[in-house]
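Reading through the C-alpha coordinates given below for one structure.
Complex shown without one protein chain; remaining protein chains in place.
This part shows chain A:
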Amino acid sequence: MKVVNANEKVSIKLRINGKDYEDVVEPRKLLVHALRDLGFTGVHVGCDSSNCGACTVIMNGKSVKSCTLLAVEANGADILTIEGLEKDGKLHPIQEGFWEKHGLQCGYCTPGMIMEAYFLLKENPHPTEEEIREGISGNLCRCTGYQNIVEAIKYASEKMNSKTD
(Lines give C-alpha, C1' and ligand atoms only; values in the text may rest on other atoms or scores of the structure.)
Protein backbone atom coordinates (compact mmCIF):
# COMPACT_ATOMS: atom_id res chain seq x y z
CA MET A 1 0.00 0.00 0.00
CA LYS A 2 1.31 3.42 -0.95
CA VAL A 3 0.36 6.33 1.32
CA VAL A 4 1.05 9.91 0.24
CA ASN A 5 0.43 12.46 2.98
CA ALA A 6 -1.25 15.81 2.37
CA ASN A 7 1.97 17.81 2.36
CA GLU A 8 3.91 15.33 0.23
CA LYS A 9 4.23 15.06 -3.50
CA VAL A 10 4.05 11.93 -5.58
CA SER A 11 5.84 11.07 -8.76
CA ILE A 12 3.72 9.96 -11.71
CA LYS A 13 4.24 8.79 -15.26
CA LEU A 14 2.00 9.79 -18.14
CA ARG A 15 2.20 8.78 -21.79
CA ILE A 16 1.00 11.82 -23.73
CA ASN A 17 0.63 11.74 -27.51
CA GLY A 18 2.93 8.73 -27.69
CA LYS A 19 5.73 10.15 -25.58
CA ASP A 20 6.56 9.37 -21.93
CA TYR A 21 6.53 12.12 -19.31
CA GLU A 22 7.36 12.11 -15.62
CA ASP A 23 5.97 14.61 -13.16
CA VAL A 24 5.93 15.22 -9.43
CA VAL A 25 2.55 16.42 -8.16
CA GLU A 26 0.53 17.08 -5.04
CA PRO A 27 -2.35 14.57 -4.73
CA ARG A 28 -4.81 17.46 -5.15
CA LYS A 29 -3.42 18.62 -8.49
CA LEU A 30 -5.98 18.25 -11.29
CA LEU A 31 -4.97 16.45 -14.49
CA VAL A 32 -5.93 19.50 -16.57
CA HIS A 33 -3.35 21.63 -14.74
CA ALA A 34 -0.70 18.92 -14.98
CA LEU A 35 -1.24 18.66 -18.75
CA ARG A 36 -1.07 22.43 -19.24
CA ASP A 37 2.04 22.69 -17.04
CA LEU A 38 3.69 20.02 -19.21
CA GLY A 39 3.11 22.26 -22.24
CA PHE A 40 -0.18 20.93 -23.58
CA THR A 41 -1.89 24.30 -23.41
CA GLY A 42 -4.46 23.33 -26.06
CA VAL A 43 -6.28 21.69 -23.14
CA HIS A 44 -8.48 24.49 -21.80
CA VAL A 45 -10.34 25.31 -18.60
CA GLY A 46 -13.81 26.77 -19.23
CA CYS A 47 -15.60 26.11 -15.95
CA ASP A 48 -15.20 24.80 -12.42
CA SER A 49 -18.19 22.44 -12.35
CA SER A 50 -17.40 19.76 -14.99
CA ASN A 51 -19.99 21.03 -17.48
CA CYS A 52 -18.16 22.62 -20.37
CA GLY A 53 -15.83 19.92 -21.74
CA ALA A 54 -13.12 22.38 -22.89
CA CYS A 55 -10.60 20.19 -21.03
CA THR A 56 -11.62 16.96 -22.84
CA VAL A 57 -8.77 14.57 -23.68
CA ILE A 58 -8.72 10.89 -24.63
CA MET A 59 -7.46 8.73 -21.74
CA ASN A 60 -6.93 5.01 -22.39
CA GLY A 61 -9.30 5.24 -25.37
CA LYS A 62 -12.12 7.09 -23.60
CA SER A 63 -12.96 10.79 -23.65
CA VAL A 64 -12.69 12.34 -20.19
CA LYS A 65 -12.91 15.81 -18.70
CA SER A 66 -9.38 16.30 -17.40
CA CYS A 67 -10.60 18.90 -14.88
CA THR A 68 -12.44 16.11 -13.06
CA LEU A 69 -9.49 13.75 -12.63
CA LEU A 70 -6.54 14.02 -10.32
CA ALA A 71 -3.13 13.87 -11.98
CA VAL A 72 -2.10 11.12 -9.54
CA GLU A 73 -5.20 9.14 -10.52
CA ALA A 74 -4.05 9.23 -14.15
CA ASN A 75 -0.66 7.71 -13.29
CA GLY A 76 0.30 5.22 -16.01
CA ALA A 77 -2.41 6.42 -18.39
CA ASP A 78 -2.10 6.83 -22.15
CA ILE A 79 -3.41 10.28 -23.07
CA LEU A 80 -4.15 11.89 -26.41
CA THR A 81 -4.56 15.67 -26.62
CA ILE A 82 -5.33 17.96 -29.55
CA GLU A 83 -1.56 18.44 -30.04
CA GLY A 84 -1.22 14.74 -30.87
CA LEU A 85 -3.87 14.56 -33.57
CA GLU A 86 -2.04 15.77 -36.69
CA LYS A 87 0.47 13.49 -38.36
CA ASP A 88 3.64 15.00 -39.91
CA GLY A 89 1.96 18.37 -40.32
CA LYS A 90 -1.13 16.87 -41.97
CA LEU A 91 -4.41 17.65 -40.25
CA HIS A 92 -6.62 14.87 -38.93
CA PRO A 93 -9.93 14.68 -40.89
CA ILE A 94 -11.79 16.11 -37.86
CA GLN A 95 -9.44 19.12 -37.73
CA GLU A 96 -9.88 19.53 -41.48
CA GLY A 97 -13.68 19.31 -41.08
CA PHE A 98 -13.71 22.12 -38.49
CA TRP A 99 -11.67 24.28 -40.91
CA GLU A 100 -13.71 23.46 -44.03
CA LYS A 101 -17.12 23.85 -42.34
CA HIS A 102 -16.27 26.86 -40.15
CA GLY A 103 -16.84 24.86 -36.96
CA LEU A 104 -14.95 27.33 -34.76
CA GLN A 105 -14.72 31.03 -34.03
CA CYS A 106 -12.80 31.96 -30.86
CA GLY A 107 -11.33 28.46 -30.80
CA TYR A 108 -11.47 27.97 -27.04
CA CYS A 109 -13.85 24.98 -27.06
CA THR A 110 -12.32 23.57 -30.25
CA PRO A 111 -9.61 21.27 -28.80
CA GLY A 112 -12.09 19.64 -26.40
CA MET A 113 -14.80 19.53 -29.05
CA ILE A 114 -12.45 17.83 -31.54
CA MET A 115 -11.29 15.26 -28.97
CA GLU A 116 -14.92 14.43 -28.12
CA ALA A 117 -15.68 14.12 -31.85
CA TYR A 118 -12.68 11.76 -32.07
CA PHE A 119 -14.23 9.53 -29.38
CA LEU A 120 -17.70 9.79 -30.93
CA LEU A 121 -16.49 8.70 -34.38
CA LYS A 122 -14.45 5.84 -32.92
CA GLU A 123 -17.59 4.56 -31.16
CA ASN A 124 -19.97 5.31 -33.97
CA PRO A 125 -18.39 5.87 -37.41
CA HIS A 126 -21.73 6.74 -39.06
CA PRO A 127 -23.56 8.98 -36.59
CA THR A 128 -26.87 10.65 -37.44
CA GLU A 129 -27.27 14.37 -36.77
CA GLU A 130 -29.12 13.52 -33.56
CA GLU A 131 -26.34 11.16 -32.44
CA ILE A 132 -23.73 13.83 -33.16
CA ARG A 133 -25.61 16.38 -31.08
CA GLU A 134 -26.06 13.93 -28.19
CA GLY A 135 -22.41 12.86 -28.56
CA ILE A 136 -21.10 16.40 -28.04
CA SER A 137 -23.66 17.36 -25.36
CA GLY A 138 -20.85 17.44 -22.79
CA ASN A 139 -19.07 20.18 -24.78
CA LEU A 140 -20.31 23.76 -24.64
CA CYS A 141 -19.63 26.37 -27.33
CA ARG A 142 -20.52 30.02 -26.98
CA CYS A 143 -19.67 31.12 -30.53
CA THR A 144 -20.88 28.82 -33.25
CA GLY A 145 -24.41 27.81 -32.28
CA TYR A 146 -23.22 24.23 -32.92
CA GLN A 147 -24.67 23.98 -36.46
CA ASN A 148 -21.29 24.15 -38.21
CA ILE A 149 -19.71 21.86 -35.60
CA VAL A 150 -22.29 19.22 -36.55
CA GLU A 151 -21.42 19.81 -40.23
CA ALA A 152 -17.70 19.51 -39.43
CA ILE A 153 -18.19 16.17 -37.70
CA LYS A 154 -20.33 14.91 -40.61
CA TYR A 155 -17.55 15.98 -42.99
CA ALA A 156 -14.97 14.09 -40.90
CA SER A 157 -17.20 11.03 -40.67
CA GLU A 158 -17.59 10.88 -44.45
CA LYS A 159 -13.89 11.44 -45.06
CA MET A 160 -12.81 8.83 -42.50
CA ASN A 161 -15.29 6.26 -43.83
CA SER A 162 -14.31 6.78 -47.45
CA LYS A 163 -10.72 6.01 -46.40
CA THR A 164 -11.48 2.84 -44.49
CA ASP A 165 -14.46 1.38 -46.38
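By definition in this document, a contact is a pair of C-beta atoms (placed from the backbone, for glycine too) under 8 Å apart; a residue touches a chain by one contact, two chains touch by 3 or more; residues count from 1.
What we mean here is this: contacts and distances are computed from a predicted model.
A.B. asks: Pick from "Glyceraldehyde dehydrogenase medium chain", "Sulfur carrier protein", "Na(+) H(+) antiporter subunit G" or "Coenzyme F420 hydrogenase subunit gamma" the UniProt protein name of the chain that isn't shown here.
C.D. replies: The missing chain's protein name, per its UniProt entry, is "Glyceraldehyde dehydrogenase medium chain".
A.B. asks: Taking the full complex into account, find the residue in A:Lys13, A:Arg28 or A:His126 that is in contact with the omitted chain.
C.D. replies: A:Arg28
A.B. asks: Have a look at A:Val72, A:Leu85 or A:Cys109 and name the one touching the chain we're not showing.
C.D. replies: Of the candidates A:Val72, A:Leu85 or A:Cys109, A:Val72 is in touch with the missing chain.
A.B. asks: Even though one chain is hidden, which residues of chain A still touch it in the full complex?
C.D. replies: On the chain A side, contact with the omitted chain comes from 1-8, 10, 26-28, 30, 45, 48-51, 53, 56, 62-65, 67-70, 72-73, 116, 119-120, 133-135, 137-139.
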